[in-house]
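Have a look at the structure below, then the notes.
Excluded from the complex is one protein chain; the other protein chains are retained at their positions.
First chain written, first letter: the chains are A and B, and each begins at residue 1.
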């Protein structure tokens, strides 16, 4: 992975590639601005006349729509390029695609790619005035998801994360969401983080350094203030990493009963889309402790804050 | 099908699910406003800043474009979600998809779904400030098509439908267009409605109550003022409901010769897309009595009227 910094010489954010080791002030400023937008304020002048392209080498309709809505509320012009289905780019490199659309006068790129570090690699080749937003690269990072999760958590539990007991449950190994959440939680001072899942789905690459790691869901939930559930990709079964959806649900599915182990005012989060009946039960997903739709709502605001910071 | 009312406690339209039993004043007010928009007036302030999503679980490019153009002329921001091809929503319910996009701040949804009642079911779960527009559900209803057909008819024949002889020809059984047209015609006082097609393509579920039903195309056309042709889906042959396209054309295809049975100033309508040479001949489709492109033109205006009524 190239070592392109996402900051300029003055320490200002130039791209958003990761939340890892982001200066706390920078992260907090983004959250403050996101909170402003979450309160319903539009700012159509901020990016009026500015072109933004959603450049998805891996499809994701929901993330794309969230970015598109954010761009609209800032007055930007949006172009969409679904590189996962485009036949015209056969044989063309991701870099040539980027440079071409950049040459059309597009200043901001929202990029998803299946490879770790792919967005950073593209950022290294972008023109000085161009900003790239990582909308998910491989297992590495999904920084706007991390931001929206922190915004949601701060709204629910206040800005002091130091005493919160936070449980992250499921397929952490393959999850860029989990990684960006962990990056952000550390920057914001969280210290009681529990990571839980079957051994086959927990990473051993340093991702969980400083976390309490367990395979026992009940232990992870015990007295937790925040329960962050992760989506179980069905391909994990085909890969032999999970024996069956039924077994997974029995061991790591969040039911109303199980949630009672957490604190009475514990909140439940999930990045979506949910596999209802697998990692989460309907009664929890739609229950009073669920923040899942609030997360989606905050996603637009968080993305507005990033777009404004990079391009405004 | 849930019994969600499309009206609020004050009787105002909250969603548009069907034209069935719509109060005549409500329907007429929509047509009056549609006429205003059909005269070329835009109203970009009406929905400025409002987000509308076209959420199509069954593809239909033309209906989607018509709604998109309507939304543009009202100044709305449009998001498009082709749920029929999205791989990201695999395993996600239509309801979760709706609730997620709603959580992004989208206030209006234009929804097409293959199942009868699917849009009403989603409407029952929408937030108070959210409006759903049925852009076609199963065989049940396609209310904006009904509206645009009534607008077109009113422009051609005046507002008094009581004396008009109206023939509806073809696959009424599987047609949401025919049902919405019948709903609207009844509300507006039409009494001379003839329904015609092969027995295999006529419904026996009450849809045709009060209509004169015949399998004889010549009889249906005799002295008719309005001839509404329906599209013959090719799958009806595979299902054995029609023996061949040639037979269908011989029995129920509208030719110049056949049209002479109607009044000299009879008008011909078709919801499109046409199977030229099957249910309608080129010379009729493109002839002076055809209102087919006028229908398409009025479609944008009718959809503007509905969007304004629900979201303005």
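What we mean here is this: contacts are C-beta pairs under 8 Å (C-beta built on N, C-alpha and C of every residue); 3 or more make two chains touch, one makes a residue touch a chain.
Being a predicted model, the structure only gives us computed values, none of them experimental.
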Query raised in the report: Hey, which of B:11, B:59, B:158 or B:189 is the one touching the hidden chain?
Result: B:59
Requested in this report: Just name the one of A:29, A:43 or A:79 that touches the chain not displayed here.
Outcome: A:79
Query raised in the report: Which of B:69, B:157 or B:258 sits in contact with the chain that's absent?
Result: B:69
Query - Of A:51, A:124 or A:245, the one touching the omitted chain in the full complex - result: A:51
**Report entry** Residues of chain A (touch criterion as defined above) contacting the omitted chain
**Finding:** 49, 51, 53, 77, 79, 81, 86-89, 91-93, 96, 99-101, 103-106
Query raised in the report: Can you name the residues of chain B that touch the chain not displayed here?
Result: 42, 44, 59-62, 65-66, 68-69, 72-73, 234, 272-276, 293-294, 296-297, 299-300
